[in-house]
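This is the structure, below, for whatever I ask next.
With one protein chain removed, the remaining protein chains of the complex are shown where they sit.
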Amino acid sequence: MAELALAAPRIRPRLGRDEWLMGGGLLVLALYLAVTLLLPLALMLAKSAQDRDGAFVGLANFARYFGNPALSGTVGNSLWVSALATAITIALAFGYAYALNRSRIPFKGLFRLVAMLPLLAPSLLPAIALVYLFGNQGVLKGWLFGESIYGPIGIVIGSVFWTFPHALILISTALGTADARLYEASESLGASRWRTFTTVTLSGARYGLISALFVVFTLIITDFGVPKVVGGPFNMLATDIYKQVVGQQNFQMGAVVSLLLLLPAVLAFFVERWAQQRQISSLSSRAVPYQPKPRRSRDRLALVLVVTVAVMILGVFGMAAFASLAKLWPYDLSPSLRHYDFSATDGGSWASYGNSIRLGLYTAAFGSLVVFIGAYLVEKTRVAKPLRTATHLLALIPMAVPGMVLGLAYIFFFNAPGNPLNFLYGTMAMLVLATIAHFYTVGHLTALTALKQLDPEFESVSAALKAPFYRTFWRVTTPLCLPAVLDIALYFFINAMTTVSAVVFLYSPDTTLASVAVLNMDDAGDTAPAAAMAMLIVVTCAGVRLLHVGLSRELLNRTQVWRRR
Amino acid sequence: MTTPYLRVRNVTKRFGHFTALDDVSIDIHRGEFVCFLGPSGCGKTTLLRAISGLDIQTHGAVEQDGRDISALPPAQRDFGIVFQSYALFQNLTVAANIAYGLENRKRPKAEIQRRVTELLELIGLPESGPKYPGQLSGGQQQRVALARALAVSPGLLLLDEPLSALDAKVRAHLRDEIKILQRRLGITTIMITHDQEEAISMADRIVVMRGGRIEQIGAPLEIYHRPANLFVAEFIGAMNLLPATRIGYGEIQLGSARLACAAEGYAPGAAVRAAVRPEDIVCTGKTNGHANSLRAEVREMEFMGPFFWLSLGGGELGEHRLRAQLPSQRARDLDLRANDATHLHIPAERIRLFPHGVGHG
Partner (left out) sequence: MKVATVLGALALAGVALTAQAKTELRVYTAVEADELAKFKQAIEADNPDLDIQWVRDSTGIITAKLLAEKANPQADVVWGLAVTSLKFLADQDYFQAYAPKGVEQLEPKYVDSAKPPRWVGQRAWVAALCFNAVEAEKAKLPQPASWQDLLKPEFKGKVVMPNPSSSGTGFLDVSAWIQMWGEEKAWKFMDGLHENIAQYTHSGSKPCKMAAAGEAPVGISFAYRGAQEKSKGAPVEVIAPSEGVGWDLEAFAIVKGTQKLEAAQQLADWSASRKANEIYNEGYAVVAMPGVAKPVPNYPEGIAEKMIKNDFEWAAKNRETILSEWTKRYDGKSEPKK
């Protein structure tokens, strides 16, 4: 019998229109990701083993990098500064998350909101604010006891500021899913508070903490905004790439540093994936949500911590806003809008702001379209399993690729002589492609999560009803996932507005960007206009965030009547 | 003999090294209601997905209405499908859900309208057209799903555990409705279930599956009363399985009792398993009015409403345990209580024999 079955010819499933279209779509997506991601990165790898004239030199560039103590010293710098800043961020974020989830402090919603504010600003903003707060003319200069803000201190404080919400989101999620039954069990076993804290709270949140640890470390070590502004003479890997590429146009050496930067990022990526899976599997569907009981000492401590952090965050924004409006810091503090007239500064003036808005809108529109359709194809295509897996893996790569590395890879790829896509070089289209590729993963995962929440049999039903998949996609899947699609669009917009790292290598005179303008203005010593542009970005992002809230509500009202019972 | 409507021939499905379906063949006739029954992982869902084309088999053929559909994608086959999860389009109204397949066929609007109204009445929800699925109960939603599947008049209706997500009362009710509807429309139907009661009460024929193979195909009565093997015997309904010994033609020894047994086969002296349904055991109390009887004591009595579950042991049963169903009225007549001794009559034709030592599932 078994032999008979084996001898029978294997069935080769015939493909219908849906299968051809979806498989084809998947192939197009895979090619898209290959072109906008894989090929540029591969080319960059190759460049690191070439000299300026393009001859293969093996590891000579690496040898030269490590042979120069001034350059290779930055590896150590980057490591210890990132480690220190990560430790502080995680500690603060844990405390803040603990207060929000496990205490009875008032105004939790407000505190959560304040903690998320740094997401709306480029990482350059806290650095600029730090100059005003703790620089030689800083209002709080005395707090540093004579130490200079230009250097590791500034980098650490600035990094903590902008990575804080990222850590908070991850840790808060981990703490928010606590199982009350464990606390009851621990209490009934007579465990001390401290023991309960270490065995239940910390252990329950450990994967969230590990996840946050690696994510934050990667964010910091690959960030270039903060060290660029307040690093002073203190070199970090990310600023090294910038110096090599922009300052000396030494692209090969930039590629070498990029690869070094890729290492921690790739490691963090795998650890994060591992921790995420553990976190999910440790969640039981029967868990009972934990409701903290009032306890005065804990609640008071939590409030002090939360208020302190919130005040610091608001202080940084307030300082940047104030500096942008002061006529001549520090000698004439009368209010003036003159720093908002960007015509006499580097960076491309108000046109940059317009370009950034355009980049944000294009990225949001085109990016959420590609990401959502892509996630749909990866999740729902019945055929071409290996292609689905490959495409999904491609979509995860950007999370492990620092923006500067991607930007540099884009230069190599799109500016390569003979590349038929060369016409894109220096255009807005290339900035859009780069930004989508840079932030692809989070959008992809968000879309996948939303799609997985839908009934997995919609496509089977629709096939049985002989409805083409695209009809069901348009009439059912997309409307049901609309909130997620809007979230993805917002994520793309805000990141397109605030990012510096990838685009700093890619803008041209016609496509200068606001975030890059902040950098260039600061570079030229125009710190106040830089603060003004940064504030402009913040206000824009906040406005779009509000618009998003309103739009979501309106759309929900109009198209999602079915949600009401 | 008419040719079958659906022929499944030597279908095998492998996922890597794992064989989910192993050389499965079934014929299903036009208008038949067939249930695939088995524990989870038995391959019933895999078989349904092969028939629908949602997950095409690795080997073997599927023919529907004389057409070889083995390799066709689902959209090129002719079936309607209903899932456990309803899979209703939550953002579309009930009417739009039902009309979904019709609109796709470019039928005139008025005709679609008419058909939707007709189906809404058929499922007993004439007023629910403008509502959204979220506003309906689970049972109502599943009826809408059924109407949506039936709207395009498919030749084959596939039901994938359609009742499993519903609570017991609704389930029993909908069970009857589906059956009535199926009879009325005469549509060939395959239903997957792990609930044997559901299968027995609804199906014309049941396909019992285990480990990717078919254990038995037959009408519910046949499956129930003449299980082909130990697995089917145990899986369908309640069954006492007691070790016994064949002692000459037409007799077995069970405990210290000798019982006549109509089952054939097995040489004298062979160790066997005797299978008896609890409802086939007749409790006669202190009187012993039947030839084929044994004595035992009532160990426990569990009141179930219309009947008692009796747990019996001791007496001629010795260490063996037997479960019997005693109608409440008869318990009253006999005034039976726990620890009472009683005679048990087991009709010879109600004892089935299976080889001893065959593990079960």
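First chain written, first letter: the chains are A and B, and each begins at residue 1.
The criterion applied here is as follows: contacts are C-beta pairs under 8 Å (C-beta built on N, C-alpha and C of every residue); 3 or more make two chains touch, one makes a residue touch a chain.
Please read these numbers as outputs of a predicted model, since none were measured by experiment.
Here the chain not displayed is in touch, across the complete complex, with A. Summary of contacts with the chain left out: across A:L15, A:V131 or A:A434, the touching residue is A:V131.
Only one residue from A:E272, A:D346, A:E379 or A:D487 touches the chain missing from this view: A:D346. Subunit A residues in contact with the hidden partner, per the touch definition given at the top, are 68, 70-71, 73-74, 76-77, 131, 135-137, 146-148, 150-153, 232-235, 246-251, 328-332, 343-347, 417, 508-510, 523-527.
Keep in mind that, in the parts below, only the chains that are shown with their structure count from here on.
Across the complex, subunit B meets subunit A through its residues 10, 12, 22-23, 52-54, 56-60, 70-76, 79-81, 83, 85-92, 100-101, 104-105, 132-135, 148-149, 151-152, 154, 158.
Listing the residues of subunit A that touch subunit B in their complex gives 1-2, 4-6, 8-19, 382, 455-458, 460-468, 471-472, 475-476, 479-480, 559-563, 565.
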